[in-house]
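For this view, one protein chain was removed and the others were kept in their places.
To keep things simple, chains are lettered A, B, C, D and E as they appear, and every chain counts its residues starting from 1.
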Amino acid sequence: MNRVICFGEIMLRLTPFMHQRLEQSKSFNMDFGGSESNVSAGLAQLGIPVAYVSRVPDSPLGKSALSSLAQWGVDTSVSVLGGDRLGIYFVELGAGRRPSRVIYDRKQSGMHSLKPGMIDWNVVFRGAAWFHWSGITPSLSASAAAATLEAINAAREAGLLISCDLNYRTKLWKYGAKPSEIMPALIEATDVIVGDEDVLDAYFGLKTDGIDDAFSKLSHRFPNLKYMVLTDRKGLTASHFQYHAYLYCNGRTYESQKYELPDVIDRIGSGDAFMSGLICKLLPSGQNPPDLQKAIEFATACGVYKHYIPGDLNIFTESDIVSLMEGSTGGKVGR
Amino acid sequence: MNRVICFGEIMLRLTPFMHQRLEQSKSFNMDFGGSESNVSAGLAQLGIPVAYVSRVPDSPLGKSALSSLAQWGVDTSVSVLGGDRLGIYFVELGAGRRPSRVIYDRKQSGMHSLKPGMIDWNVVFRGAAWFHWSGITPSLSASAAAATLEAINAAREAGLLISCDLNYRTKLWKYGAKPSEIMPALIEATDVIVGDEDVLDAYFGLKTDGIDDAFSKLSHRFPNLKYMVLTDRKGLTASHFQYHAYLYCNGRTYESQKYELPDVIDRIGSGDAFMSGLICKLLPSGQNPPDLQKAIEFATACGVYKHYIPGDLNIFTESDIVSLMEGSTGGKVGR
Amino acid sequence: MNRVICFGEIMLRLTPFMHQRLEQSKSFNMDFGGSESNVSAGLAQLGIPVAYVSRVPDSPLGKSALSSLAQWGVDTSVSVLGGDRLGIYFVELGAGRRPSRVIYDRKQSGMHSLKPGMIDWNVVFRGAAWFHWSGITPSLSASAAAATLEAINAAREAGLLISCDLNYRTKLWKYGAKPSEIMPALIEATDVIVGDEDVLDAYFGLKTDGIDDAFSKLSHRFPNLKYMVLTDRKGLTASHFQYHAYLYCNGRTYESQKYELPDVIDRIGSGDAFMSGLICKLLPSGQNPPDLQKAIEFATACGVYKHYIPGDLNIFTESDIVSLMEGSTGGKVGR
Amino acid sequence: MNRVICFGEIMLRLTPFMHQRLEQSKSFNMDFGGSESNVSAGLAQLGIPVAYVSRVPDSPLGKSALSSLAQWGVDTSVSVLGGDRLGIYFVELGAGRRPSRVIYDRKQSGMHSLKPGMIDWNVVFRGAAWFHWSGITPSLSASAAAATLEAINAAREAGLLISCDLNYRTKLWKYGAKPSEIMPALIEATDVIVGDEDVLDAYFGLKTDGIDDAFSKLSHRFPNLKYMVLTDRKGLTASHFQYHAYLYCNGRTYESQKYELPDVIDRIGSGDAFMSGLICKLLPSGQNPPDLQKAIEFATACGVYKHYIPGDLNIFTESDIVSLMEGSTGGKVGR
Amino acid sequence: MNRVICFGEIMLRLTPFMHQRLEQSKSFNMDFGGSESNVSAGLAQLGIPVAYVSRVPDSPLGKSALSSLAQWGVDTSVSVLGGDRLGIYFVELGAGRRPSRVIYDRKQSGMHSLKPGMIDWNVVFRGAAWFHWSGITPSLSASAAAATLEAINAAREAGLLISCDLNYRTKLWKYGAKPSEIMPALIEATDVIVGDEDVLDAYFGLKTDGIDDAFSKLSHRFPNLKYMVLTDRKGLTASHFQYHAYLYCNGRTYESQKYELPDVIDRIGSGDAFMSGLICKLLPSGQNPPDLQKAIEFATACGVYKHYIPGDLNIFTESDIVSLMEGSTGGKVGR
Partner (left out) sequence: MNRVICFGEIMLRLTPFMHQRLEQSKSFNMDFGGSESNVSAGLAQLGIPVAYVSRVPDSPLGKSALSSLAQWGVDTSVSVLGGDRLGIYFVELGAGRRPSRVIYDRKQSGMHSLKPGMIDWNVVFRGAAWFHWSGITPSLSASAAAATLEAINAAREAGLLISCDLNYRTKLWKYGAKPSEIMPALIEATDVIVGDEDVLDAYFGLKTDGIDDAFSKLSHRFPNLKYMVLTDRKGLTASHFQYHAYLYCNGRTYESQKYELPDVIDRIGSGDAFMSGLICKLLPSGQNPPDLQKAIEFATACGVYKHYIPGDLNIFTESDIVSLMEGSTGGKVGR
């Protein structure tokens, strides 16, 4: 079995139309999103069996959030109902010199009040090969952090590979603990991490100088890590990025091609798209070990593609990604 | 001075378009609303000086909520900033045999965590003649109920007339107290109430049989009440109502004409529209006592008109209301 | 040749969405409309050769107004360019007890500043059999009234049948003349009129008591009139009308069936739809005189149908109208 | 196992906004729908395990059609890919005296070119208790009719209960065969039918006079039928219906309450909603036979509710339906 | 007479809003388009008398497609009604690194089933000076290819100049014939071609190396060609192109200025816009031969402008184009 389990919070996303600011908006586009659910939808589109586990309220919005994933082929039957409300987040899409802005309204959500024991991990992990979580869940509340640890331990026991998207959000981590007090223990039981270099200090107290130094210090600090990935995104403006990534494994670094990303539509979720591509290619299948150069190229191209899809989810086919990897500029109309 | 002070919670209102259900909606119309803020906007459109006092978070949404009232001429400078979030409510507009549905997401709002002492009522009531509150505020939390009592007492001391829209919401009152444990004391210090007959049992333990009986029992139970109003709304379907109202004062009952309301657009806020019309006509001005028959007719017509305005607020002019009172069927195009 | 010439003002129509009032609207639906242009589009859909003559500014809006008619098959090549601006009108669609509201912004339009001599009527009337004007044009300005008289005289000379929709608008006639000083002379040279009974006093000083009395007094006052039509529309609410019509010719009155019109979508333009149906059936063709009973039935059904089409224009086929005449309730889905 | 299998064609549905006609529309609302897929989505919302089997093209639209059902919990894994295109249908929503109009563009669809042998019914029917088809599929093409017979025979062999919604569409049946040449053989192997009385002549050559006569003649002609249902819908206008239904079983007729349905939003799919309610209540479960009075009441209320939901699908919960059955007028706001 | 006849297929174009993918879209923008109809609308806006000849179904959509051209001044009276359906095409507008995607649903359209003899070319070509067709029509079906040949022969006989936009679409040509089996014969009777260099191999088996070589080989292969145009479009991304063109005549090559096209809105139809500009300037008028340098500059600027107009049609005035030719960067607001 190569089923992947993604664990995290899914929220209602409200986005003003036409690049309006919240203060001038009179209507919202609506979808559902969250880092780990975005990963699950990406995996499902790549044909990977995937389940999403979360805690959402027993309400029309809570159930619609799960249904929205079912549409893409994600199994949400292992999620549990509970909590006062579904988290909400507002996204102002910037452009040019105006940055995008995310405003969270996620307190008292089902995941905020998640506690160890609420999810039966034995059931969740049945038939699974991979467990994915991110740094957002332990940032929500002390009990959510404890539940994350519970999940990781159960995954480890069940023999799953465990991945974490570090996902540092400065507007979270408001419940008293610093990330550096929580994250190291979680990462010590994790196999794969993905992040940016600048989160390493906040999370692990690692001051690093460049990719090589970062991989070196990370591998000393967390010898358990099988794969480490650092993405490098430079925001020239809110509409123009440069993007590539590095994968480190067993002392060797694999670097993706570099992409120039002008005229970006919506970069929210691009890291999640990257993650889904990475898991897809690292997921054990058959006897062959994964082709790591191809894995980092594929993941990066997934991330690139998402910059041009509105909403939280990457909507794509494998051939869209392969085109990018093979050099498509985007300038040809498929007709 | 004849300034009116309205006190309550304003929320972000999200409404699916085209009568869609929440589960199928992909976008929301957005406005801000709340019973007492709706009253304030109605009063402002009638030319009455009015201030709105609430507690909203120091956030783009919180401030936009207040700004939305400023547009109609309401003074919001006496409101205070605070609390974790702005309450949200979702409105599914029904039609025919499908009822409308309101879903609240208002926990942890600024008004939910309001406590006595947070608002300086001496400042708020400076130059004011009337204080309006509703049964929604004490239903939010014990501390909000206490703050309501504080406000009423301060208003009494400052010599204001005090009105309450009973506004019973079965989905609220979830913090432990029953309405009947809280409301009587608040009404004992109030001068004017507006409500439906069927709330009297839940609020005051009064079992009544018809309008006359209700007025009789209310006036015995609350001899302090100067004006009592009972509205009578019959919902033939979600799109068709019958509507009229009774005003009781000094042993005499004044009854409005009866309206048939087919093809209703949005009945949310019609009670608030009624309230703004009532306060406008009962507000002391000059030496003449209010014309009570005219007051109940005007208030009822305000309530009627709101059924045909989308959103929480009544958007109208006094002449729109007078036309209704004088028998306009709506069937003539003004051109 | 049986070409019809329609003469009048076409305007930009701006309509708030979702029954919003102007004061709360953030966007407008846009189309072009005007009584006589609406008639021309109706005739074209019925297969009648028709030209529309107006004066619009030489601007993107002016030319788009004419193009919008070309789409339906109306020949606009006889219209002339000129004037400062295209008239605009705002339509608030009411419902139930809230009346619809029309707000004109049409001063300084090309038709407002139209003067005799600006249109070469000899060219316009080449090959034409019928000339249609309405009471709106002479209400705009003294020079527009003079141009209307010029047009009527030219049509008379060219041997055309001439029809007038009386179309009384109380918000117009602001340039000094009363309708009763202008309209009689114009009607004296006209063959066919359509109107409501209550306009007869304002236009002609005729106080009448019912349809028969009205026809009788009209035929004495205007012995030139070949056909007179009075429509009877009762507005139970802004969404519900009762509608039928009477045609008088040579001492005989033909009455259409009576229609109940609940759940109306947009009644603006229903009189124009009626007019197009009437002209279609009265237009001389071959040797047979028109079937007057059928004419009044057809015209009325055209008017009925327009109540259910959004925008200024009736969008229909002859078979839609015939279905109505034959008793379709609307309750069957065509599939 | 009580799994239900629904078999039919799903199409892209394009609906002009705001009651516009196709000829004036500039944009379309889009969803997916089809009689049998609508039934499957209704069953899934009622908690019944349900699979939908169809043939859609291997294209973005074809796959999106299936995904749209997954969102509601329908298993579409048994559907097959094939055919040139996804059928499309356009819906003009009428109102009042203007009927709604459906325009099909479904030739060359995957179901139009379906042939026996393309679907592996043994796999489809594994674990299933009920098979549902409708009169639309055999109307598409001779090969689709043959495939329908194949399916019914396989279902019979597998011991399933078989239901058919007669669903007569005059715009279909264009491939040469008359319904009366095809339908009788299919119904002879079916257990449950739902239809209107007026289809019985076209389908079976049965001229009937009233419900009792219809049931009597049907039971003679098709002694195999276990349950027969006739719905009675009267269209007062395009927005106002009267609706109720009769269920016949073993010589006894059960009649639902009668509903008045004013202010209808979208009646398309109401028959499918009815069907989902009926199957839900007739589906064998445990030892008790179904409560037939309750079944016809529940089915009818499901059909009623759909008239007020935009789009092809009924979006509802069981409690929405129970409220209707218990007399809710729709006039109360749930808050 | 300098009337131009454009011949081809017009389709319903459905475009998701806001750069959405088909799989996530819930509504479509709608217009009508097709290569040759786009050319006709462009010519009409330039004041050239132009007729469009096609075969569309006798349905609301078919007739609306023609009406949409009438709005711009194109004469569609020579088109014929017939065929099962109107072709549809879906356009996903890409951006940056995500290519745009066109999905055709045009089988069984009126043009797909067009056969020789269906159009009376003698009538169509009355008073015409120029006939325009494109490589799309012969790609649809064998009978459409035959009808194209019939048209070309008739045009030749009538003494018209004949132009062809090569317009190679890899998703078409599915009926059995290769382009190279069909196109050469058609081009041998044509006077003017426009295309890209890379189509020459697929169409004519010409392997070329650069513009000069291409013109040289084309003029040997098709000595009949009076004017040959090759456009050079480089797609840096889906939003950024480089664009210019070459015109060859009598051994001389005329090259337009080079344009940089960032921030493109919709490039679909830019080739058609180019074509309309080219025909406008090459169309014989008076005694002077066309100014070929001006012709290629004008055509190129028309093509440039279209990249910034949403939808299939170029919406422009001659002065918009002249501004571009004279160096307007676009950076000045006209006010």
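As a convention for this text, a contact is a pair of C-beta atoms (placed from the backbone, for glycine too) under 8 Å apart; a residue touches a chain by one contact, two chains touch by 3 or more.
Keep in mind it's a predicted model, so treat the numbers as computed, not measured.
Per the touch definition above, the residue from C:L14, C:C249, C:A273 or C:V333 contacting the chain not shown is C:L14. Of the listed positions C:L61, C:M118 or C:A158, the one in contact with the omitted chain in the full complex is C:L61.
Mapped onto chain A, the footprint of the missing chain covers residues 18-21, 23-24, 94-102, 104, 169-171, 234-241, 263, 267-268. Along chain B, the points of touch with the absent chain fall at residues 67-68, 70-73. In the full complex, chain C touches the omitted chain through residues 14, 21-23, 25-31, 59-61, 63-64, 67, 84-86, 88, 90, 103, 105, 107-108.
In this section, only the chains that are shown with their structure count from here on.
In whole angstrom, the spacing between the mean C-alpha positions of chain A and chain D is 41. With centres set at the average Cα position, the gap from chain C to chain D is 45 Å. Separation between the centroids of chain B and chain E, computed from CA atoms only, is 62 Å.
In chain D, the residues touching two or more other chains are 21, 23, 29, 67, 263.
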